[in-house]
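Every protein chain but one is kept in place in this view of the complex.
What follows is subunit A.
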């Protein structure tokens, strides 16, 4: 296998592993927070329903964590196996957050083990809740640290290259690079948002499938409320991400926006298709791109004309950007209407159609996560370290990557199908109504 092939297959394998890992990782970051909120509400209101909610979520969480951990281990090793040259450089400059991440994993893993196996072991419920805090902190911290590494790939700093040698290395400067604040914040917030909407989708699905138990209504209301808050936060931080791009990675923004000429008063292009370099059927919002990039409707936005041909990322990332933003706006509206509807007792939000829309929101949020990452990663092309190292110079020279790709595809298939089968079976065999009865959990008020 020539090296071009090795590069190609290394890319595909990385894309596959990360795209699979990110589903479970996002749930792994967001769900502990949701469990914490539910258990806390339950303790405060002395409402068994919320406690049981926390408990059942925790059970499902075990499955997703397991897949998150094994796929994370895979990508962690694959980085060195597939991109040895990159990792050698990264090891010198950005190893600190990677190393810190392992402590976050330890912390999360230890307390998750304890939390799961100590239900009802304490007299005081609050003590048990305390054990969850390190889990939530550990999960979010792993997202923070790994995203810092990714931010570094987009805006490398904290070292100088002198005659091909790395000098003046400053690990902290490398960590606190310009891409880091918006990237970390956006990733963490969208993980919370996605977890909330995925759990909302499950509750809505149970309600549609004939269970009219107040338990599901409480779950739905809680998750939609939390989802609303975080989807607004996601949009605001997403806007700041755009401003970061305009300043530090203008080629990514320009490619995502099909912004070919550098100009002032730049319009934002939504949707549309590209036909021989012509944008067709698009919606043009005047001045909006200048606002997104610089807070100023007349500001100049750098276009693709400023970059050499071979440094322009693939233009299809425009579609990814559209998908992400559309889903973000849509979910904000949907959860806002739901929240208002519950306050105002609108019949509409109890309707079948509306509930199906909520069910759809779960997969859509995950789709937004995927689209966002593909936008960010493909938008960095052709660089693996922007401005410093190209992807083709980073890859392994080993000749067996294609075989490994087949093996891993099989593995992810088994894990994906396995986790879905186990999760559905687990909850179907042990319905809420049954469990509530077993626990004599009759105390619990109406939604408030």
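In the analysis below, a contact is a pair of C-beta atoms (placed from the backbone, for glycine too) under 8 Å apart; a residue touches a chain by one contact, two chains touch by 3 or more; residues count from 1.
Quick note on the criterion: contacts and distances are computed from a predicted model.
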* Protein that the absent chain corresponds to, by UniProt name, given "Cytochrome d ubiquinol oxidase subunit II", "Intermembrane phospholipid transport system permease protein MlaE", "Amino acid ABC transporter ATP-binding protein (PAAT family)" or "Na+/H+ antiporter subunit C" -> "Cytochrome d ubiquinol oxidase subunit II"
* **Residue, one of A:76, A:178 or A:341, that touches the chain absent here** => A:76
* To do: Could you tell me which of A:11, A:59, A:213 or A:294 touches the chain that is not displayed?
  => A:59
* **Chain not shown, touching residues in subunit A** => 55, 58-59, 62-63, 65-67, 69-74, 76-78, 80-85, 87-93, 95-96, 98-103, 105-107, 109-121, 134, 166, 169-172, 396-398, 400-401, 403-404, 407-408, 411, 415, 418-419, 421-422, 425-426
